[in-house]
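This is the structure I have questions about; it appears just below.
Here the complex is missing one protein chain, while the rest keep their positions.
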Amino acid sequence: MGHYIIRRLVISIPVTFGIALITFILLNVIPGDPVALMMKDHISADVVARVRAQMQLDDPAYIRFFRFIWNALHGDFGVSYKLNRSVSSLLMDAFPNTLILAISGALVSWIIGIPAGVLSAVKKRSFLDNSIMGFSLLGVSIPVFWAGLLFQYIFAFWLGILPVSGFDGPEYLIMPAIVLGWSSAGTISRLTRSSLLEVMRNDYIRTARAKGNLELKVVINHALKNAMLPVVTVMALQVAGLLSGAVITETVFGIPGIGRIAVNAIQNRDMPLLQGAVMFTTVLVILGNLVADVLYSLLDPRIKYD
Amino acid sequence: MNKNRKSIFSFVLIPIILATTVLSGCGNSASSDKMITTSEISDPGTTDVQKTTSEYTIPLNIYDRLVEAITVSPGKSELVPGLAESWEVSPDGLKYTFHIRKDVKFHNGEILKADDVLYTFDRMLDPATKALNTDFLDMIAGAKDRMDGKANSVSGIKVIDDNTIEITLAKAFAPFLANLATPAGSIYNRKATTEAGEQFGIDPQKTIGTGPFKMKSWALNDTVVLVSNPDYFQGAPKIDGVNIKIVPDAETNRIMFETGKLDIFNLSNSASQIPQFRDNEKWKNSIVSGPIVGLYYYALNEDIKPLDDVRIRKALQMSIDRQTLLDKLYYGEGQLVHGISPPGLLGYNPELPKIEYNPEKAKQLLTEAGYPNGFDMEIVQTTDSPNTLKINEAVQAMLQKVGVRVKITQIDESTYFATRQVGKLPSNQNEWSADYNDPDNFFYTFFSQKNSKVRSYNYNNLEVNAKLEKARTMVDQTERIKLYQEMEKTIAQEDAAWIPLFALNQLFVVQPRVKNFQVAWNGWSSMSYYGLEIVEAK
Partner (left out) sequence: MNIAKNMLFKKEIIEPSDELVKETFWQDVFKSLRKDRMAMAGGTIIALFILVAIFAPYLAPYNPYEVSLDLQFQKPSMEYWLGTDMFGRDVLSRIIYGSRISLLIGIVPSLITMLIGIIFGIIAGYFGRKTDFIIMTVSDMVLSFPSLLLAMVVMYTLGASLLNIFIALSIVGWAGTARVVRAQTLSLKNKEFVESARAIGVKPSIIMIRHILPNCIPQLLVLFTLEIPGSILSEASLSFLGVGAQPPASSWGLMVSNGKEFLFNAPWVAISPGIAILVIVLAFNFLGDGLRDALDPYLKQ
């Protein structure tokens, strides 16, 4: 097991490096210029030339790339062009906000998704199944920004019970968590449903049923425990996914998280910041994947990694 | 297995318990009594005006300038003493002597001295600062050498005594005083700024000015809090401070305002909401508006055929129904501009002949120029600028009617500016508003030889170029204005070097509890909140 984890971690090094390289190349193939962007309409050729030189932007691309990697290896991700702050501190400040949002979003998706999956598996192809799956799929089917906006109108504007935007207290978390969670509830309910259906085909469930136990009771006492196995492993993946998937939610609800930092960095051609943000989330996703695999093997003794 | 299950349950249960406590603790906390809450679309990143060319809201509130441009009435400004209580200008317009006030204290308790002014201006021109706003000071004698690293100080700036500073210009520059009144002229404290180093403008505690407000805290992408400065030399503000929320989404902004979470709502980010507020009984009396001293225009790149032909350019001017654009896209909030200067700008000429909307005549001109069937034209804009896209789409349809087939290309902003800088950007819609109240800020910015290329007009009228350079240095204001008005006719009408559209109004909706709110003279949304008051209706 330990060996396996180490191997996975080692593989993640070229992956992270490659991602840094891809980001760098993508942002360097176009004739854009971060300094021109900072000056926008007040542009002056002399000033651009001077500041570019001071920022060492005129060095060849490969030199800039390896300088970035070299510094990153020393824990220094540079300073954001636009925000003038160290990239690591920007990311560390934003990370908790995104993490809280991702975890609460994941929670919401479980609260909706697991019961929905269970009910619809028990009542397969009934009206209940269809409507429950319909509801949980609805969340996946609405553009997130659209759902967010509608929620704001209903709960903040018409009903006036929740704050619109910002991150000043726990109540600010409710709407974004629901919007984010609902959008991934469909995945959870699908998975719960299919893995439950599979488990229920097993003999011991049939035996329990034959004894005349109530369906739901059978499911909860016998089947659910085993069926949750793949679901649980997916949870770790999901949290990691939500960490990077919260971009739109963060923008609509004004949450100062990683996603917004990354979007702004793309818009401002803020190379160091984007590199940092992307590498940071990448590492999180890789770790999430690893945790999922490890969880899986811990929970299911049949699976062995060498 | 068992152990794992437990941890899973605690993983699921604890947050649920947390969530319920959250729900029960939920309530509407009214914003504290004397704080004003406003919002911005994006985080300014820095409050160091030497390092930004656009994020001026906070700087206007925490720093002061030697001279201040104050709003006398909507669209009208006046230069008044700021940190300098008086000044003298030599007859040749080269030497400025400022007498600094003796009673001004920085937020850190330091007394303002002439040396601080010297330090501030020198810092701007010091290459190590990596300043972006040097254009506002580069007319000072010795500035070029300092910027190029050839000198360790600026020869044109001299401290006479603690309260007197003398600035010599390389050439006479008529709008110099107005120039110093822009946010870029904000004065810093030598000691605090040196100590802060790279943290100046970023760390709230280390960002020191003399202004009516002090920076208290800054949560990036969330909130900047300013608190009032009780020792402000013109008297403490009547409000306790300002919360500046960073709210990226325009609709979110609106809901926040309507639910009382914002005191001031800037309608310029979402013009489509203008009629909603104008026609709303509750809000229509809470709208505060003022003209923006600036204009919307189309830049035409004369290097791209057939735009090199003046008949084509005139035809384009006549094919755009500007009044309809103004009425339908901006709900009539503004007025048409026919030249270069917008209303409110020094030297604005209300007598300028109008550019008419006349598609018939436009077609005729196109035929004369050899394009009876029109031509293909590219209009470029930056991605993610929905408001520009609206104008472009409408204009595309209008030009279609005279046979000009427009292709709208969207490119990323940084490519846009980089391409424009080398003179290769196709025609584009853009806007400009006054940094300082002087025609130089418009004419020179667009049509001087250097800028005409940098802005991709490639308009080359040598006579005009010479006049533009001359007008900058003229001391006789009446003669100077006359020259500008003459040039305006040549550039915008005879040569049809660009298509002026209109000057808009800046509209805010303001909660009734906020009093004395006034749109800044130039119509910027960045403004000083010093004069505001809060009166609770009870």
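By letter and in written order, the chains are A and B; residue numbering begins at 1 in each of them.
The working rule: a contact is a pair of C-beta atoms (placed from the backbone, for glycine too) under 8 Å apart; a residue touches a chain by one contact, two chains touch by 3 or more.
Small disclaimer: the values here were computed from a predicted structure and weren't measured.
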Which of A:Val51, A:Ala72, A:Leu91 or A:Val234 contacts the chain that the document leaves out:
A:Val234
With the missing chain put back, one of A:Pro96, A:Gly134 or A:Gly160 would touch it. Which one?
A:Gly134
Residues of chain B (touch criterion as defined above) contacting the omitted chain:
250-251, 254, 270, 272-273, 275-276, 324-325, 328-329, 383-386, 389-390, 393-394, 396-397, 408-412
Using the document's contact rule, name the residues of chain A that touch the chain not shown here.
11-12, 14-15, 18-19, 22-23, 26-27, 29-30, 125, 130, 133-134, 137-138, 140-146, 149, 153, 184, 186-187, 190-191, 194, 198, 230, 233-234, 237-238, 240-241, 244-245, 247-248, 251, 259, 262-263, 266-267, 274, 278, 281-282, 285-286, 289
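Rule of thumb we're sticking to: only the chains that are shown with their structure count from here on.
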Please compute the C-alpha centroid of chain A, do the same for chain B, then give the distance between them in whole Å.
37
In the complex, chain A touches chain B at residues 30-48, 50-51, 54-55, 80, 82-85, 90, 93-94, 103-104, 107, 110-111, 149, 152-153, 156-157, 160-171, 173-174, 232, 251-254, 256, 260-261, 264, 267-269, 298-299
In the complex with chain A, residue positions of chain B that touch it
1, 4, 8, 12, 15-16, 18-19, 21-23, 25-28, 42-43, 45-46, 48, 51-54, 127-128, 130-135, 147, 198, 201-202, 219-223, 245-249, 251-252, 255-256, 258-259, 261, 384, 412-415, 417-421, 430, 432, 450, 454
